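One structure is given below, encoded as structure tokens.
The complex appears here minus one protein chain, its other protein chains still in place.
Letters are used for the chains, namely A and B, taken in the order the chains are written, and counting of residues starts over at 1 for each.
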Amino acid sequence: MPVETWLIFILSFMIVGSIAALEIKDLLSSIIAIGVVGLGVSVSFLFLQAPDLAIVQFLFEIFALIILIRAYLRGAYHVKEPSKSHQILIAVSILVLAVVFVLSIQVFKALPEFGQPLMETSRYYLQNAANETGAANIVTSIILDYRAYDTLGEVTVLFTAILGALMILHLKSPRQTTEGGDEA
Amino acid sequence: MTVYLLCFVLLLVGIYGVLTKRDLIKMILSLGIMGYAANLMIILFAYKDGAMYAILTKGADPQQVVQQMVDPLPQALILTSIVIELGITAMLVALAIRLYEKYKTFDITKIRRLSG
Partner (left out) sequence: MKHNTGMTLIVRTVTRVSVWLIFLYGMYIILHGHLSPGGGFAGGVIIALGFLNILLAYGRDFVDEWLNIHLMKDIEASMATLFLALGILGMSFGGAFLANFLSKGELFRLLSAGTIPILNIIIGVKVSMALFIAVWTLAILHISKGGKE
């Protein structure tokens, strides 16, 4: 079977999975459905001949699931039924998104065909990466030699995001300790 | 072109989730869906029919085998993007936990009405 047929099948499966993840009432089931969507993306990367990305997507997806499930175990809470204005909001947003989709068909007709990329800068990278950097993996030589500055930025953003998350979790407001004393 | 349109539908499902859901965790899940759709779209632009992945192997002539390789540049850029998505998710979950500790609920309509 050609690659495009496999991709259409996996993408439809991911769309159904993501709609299920948003509409299911139980929160644990929707987190697991998001995990299925992420694994579908990883399999699509394998079909699109990107094994580096498939490994990284799979592993970071598992980590995101672990962090999200940690947020779930916070006790019981109720979300009440949607009111009339909320139902009007849902209908209007679905209508607007359908109009955006119909208008975007014209845009996607102007792009190159699926399977024939332009590859104007990549021709240089493919021909000269082995001689100039000495690495056999061309994607690694791009992220760590030709574009190492972008990797420095990425490491900084990851460092700052994790640092920000730790700061938020360690912060204690003075009002909270008195509330804890009243309830206990 | 059908694959591009299906990927765009996945992005629109994510936008629908952010617009209409009232639960904070469902909003974080919708942002995750939008991230997956955006990454997949750019890798769909980089695929070449009948081509191999961009890693050289022993025993093959380098100048000849690079004619049939997929585009490696978008793959390098999306590698950065996948790593940053994890940092964003971790920070959003930390924010959601702090909001729950303060307001005792994940419902955003109730969080808007309380103050202080």
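We take it that a residue touches a chain if its C-beta (ideal position, glycine included) is under 8 Å from a C-beta of that chain, and two chains touch if they have at least 3 such contacts.
Just so it is clear, the model here is predicted, and its values are computed rather than measured.
Enquirer: Thinking of the whole complex, not just what is shown, which of B:A38, B:I55 or B:L99 touches the missing chain?
Expert: Per the contact definition at the top, the residue touching the missing chain is B:I55.
Enquirer: Where the complex has a chain not shown, which of A:V3, A:M119 or A:A136 is the residue touching it?
Expert: Final answer for the missing-chain contact: A:A136.
Enquirer: On subunit A, where is the contact patch with the chain that was removed from view?
Expert: Per the touch rule, subunit A residues meeting the hidden chain are 51-52, 54-56, 59-60, 62-63, 66-67, 70, 73, 75, 130, 132-137, 139-141, 143-145, 148-149, 151-152, 155-156, 158-159, 162, 165-166, 169-170, 179-180, 183-184.
Enquirer: Across the whole complex, list the residues on subunit B that are touched by the chain not included here.
Expert: Touch set of subunit B with respect to the missing chain: 53, 55-56, 58, 79, 83, 86, 90, 93, 97, 101.
Keep this in mind: only the chains that are shown with their structure count from here on.
Enquirer: Could you put a whole-Å number on the gap between the CA centroids of subunit A and subunit B?
Expert: Centres of subunit A and subunit B (C-alpha means) sit 2 Å apart.
Enquirer: Which residues of subunit B touch subunit A once you look at their complex with the stated criterion?
Expert: The contact residues of subunit B facing subunit A are 1-10, 12-17, 19-23, 25-26, 28-30, 32-33, 36, 39-40, 43-49, 51-57, 62-63, 66, 69-73, 75-80, 82-91, 93-98, 100-102, 104-107.
Enquirer: Can you name the residues of subunit A that touch subunit B in the complex?
Expert: Of all residues in subunit A, those touching subunit B are 3-4, 7-8, 11-12, 14-15, 18-19, 21-22, 27, 30-31, 34, 37-38, 41, 44-45, 48-53, 56-57, 60, 63-64, 67-68, 70-72, 74, 77, 79-80, 82, 86, 89-90, 93-94, 97, 100-101, 104-105, 108-109, 111-117, 119, 121-122, 125-127, 130, 136-139, 142-143, 147, 150-151, 153-154, 157-158, 160-162, 164-166, 168-169, 171, 173, 176.
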